[in-house]
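A protein chain is absent from this complex, but the other protein chains hold their places.
A and B are the chain letters, set down in written order, and residue numbers restart from 1 in every chain.
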Amino acid sequence: MRRSLFGLTENTWLYLLLSLGAILTSLDFLMAFLVAPVVLGGGVGGTAMIGGIAISNQLLFSQKIFFFHVPVAISSFLVFFFTAYYGVRFLMTKDKKYDTRAKIATEVTLVFVILTLITGDLWTRFEWGTWWVWEPRLTTYFIMTLLVIAYFVLRNSIEDEERRATYAAVFGIFAFMDAPISFAITRLVPSSVHPVVLRSGGGLTGTQLAAFLMGMFGMLMIAWVMFRLRLREEFAGEHIEEIKAALEG
Amino acid sequence: MAETPKSRMSSWRQFKAILRKDIVMELRTKEMLTSMGLYALLVLVVYYLALAQVGSKFDVGYIAAGLLWLAIIFTSLLGLNRSLVHEKDQGCLDALLLSPIDRPIIFFGKSVGNLLFLLIVEVIIVPMFYFFFLSGQTLAGPFWMLALVLLVGSIGIAGMGTMLATMSVNTKGKDFILAVMFIPIMFPLLYACVGAATGVVMGDAAFVDGWVQVYWRSLGIAAGYDAIMLLAAFGLYEFIIGA
Partner (left out) sequence: MTEQTNQEFALEVREVSRTFGARKALDKVDFDLPRGAFLSIFGPNGAGKSTLLKVLSTLTIPSKGKARVMGLDVVEDSVPLREKIGFISHNPLLYPDLSAEENLEFFAELYCLENPKERVRELLVAVELDHRRLDLVRTFSRGMIQRLSIARSLLHEPEVIFLDEPYSGLDPHAMDILDGLIESIRDQHTFVMVSHDLAKGLQLCSHALILSKGKIVLFQDKEFIDEDEFAATYRSTVGLGVS
């Protein structure tokens, strides 16, 4: 593990990135409010005049959430990729360190995917007024949450370390393959009861896009920091185990 | 050294041996078939309980396909674990692994066996279901379309189910673990199959854009799911069976 990059230790880097990530995410959030104006003093049920068209405040709120929700959603998927990636690496090498990484990547995925689910639900609430709709995105996130939970349930039910790592790797690969397929299916096969709610991205103006991208990078940074911190924690634990084993032998 | 010449290793022969063994054992004990069959009956009774108060305005046809697939899922969950418990019990799996068989052949043999049992159970459930809940109704589409959906879905369930059951049978809490993995992973397949089956049952009443179109699209996706996932399962099976 590299001790220093550009003269800064890993610790410093982690805190730097964490701060940067937090700032970027917050900026993104703030700009969401700045870009689409909210009428001060207006209630949720009220409307605002923007460009001569009356838009309900509800929609405006939901638009704000968009700036947080979509980056989180994409981030969770990106991190999930690493679950599968480290799983593949483990199967190829049988090296425990890949299994550890896969587990941690999945932990980070869990955090992000739950956030995705919550923000997605909030968005639905503001836009449709109901707390849950079985529309493609929400359903897929829900399934993804279940897949990640299943990953941990599987891990916890096996005592043998190597078997646990192998099974988790294989399941992780399937789970990662399953997520986009679920998404595609809920869009392609129309639900006869619930109409497919297609959210048009609409045009994103320059500043909006900037805010969006900032949020993405910020979140990915935070995800990376979480990953590394957790990894260090695991290594410390394993180190202790090694010392214990050596003492006994 | 002994001189008896051996024939070349034939995967087909080994596959047949495994399939034959599973069939003979099942026919002898009838363990899987009876438990799955009875379970299906019980599920139908539960369905009646759920539908008992719906009144005459409710058209069961709308959820019929869903209920049918639900019954198939539950009976599968029950049967899949059993098919692998045999191997684990007497350490037979080790004997299989010690023989010069390619691991994917084991997967192939077991999956096809499970598929056959599942199809047999479906042959019983589908008419029963129709008899209890859809009597007098004509399907919007021809029966062969329904049979095709059942086949494509069952292939996916048997294949991925065997893969997941091979893992779950080695855990504490076998059946629970199987269910926890099975439902999310099979979700896309089941969704597509229910869609296609609903089309066949209800026709344009369910899909205003033309149910035939929806049917073929859903079936295509289901078949695609089967192809992708089973290919992956084929490749990954040797990792889990040796673990």
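Couple of notes before you dig in:
As a working rule, a contact is a pair of C-beta atoms (placed from the backbone, for glycine too) under 8 Å apart; a residue touches a chain by one contact, two chains touch by 3 or more.
Remember, it's a predicted structure, so these values are computed and weren't measured experimentally.
Where chain B meets the missing chain, the touching residues are 1-2, 4-10, 13-14, 16-18, 20-21, 24-25, 28-29, 86, 89-92, 94-102, 242. Residues 94, 96, 161-162, 165, 238, 241-242, 245, 249 of chain A touch the missing chain (whole complex, contact as defined above).
The definition used in the following text is that only the chains that are shown with their structure count from here on.
Rounded to whole angstrom, the centroid-to-centroid distance between chain A and chain B, based on C-alpha atoms, equals 33 Å. Per the touch definition, chain A reaches chain B in the complex via residues 91, 143, 146-147, 149-150, 153-154, 157-159, 162-163, 166-167, 169-171, 173-175, 177-178, 181-182, 184-186, 188-192.
In the complex of the two chains, the chain B residues touching chain A come out as 62, 160, 167, 170-173, 177, 180-181, 183-185, 187-188, 191-192, 195, 198, 202, 206-207, 209, 214, 217-218, 221, 225, 228-229, 232-233, 236, 239-240, 243.
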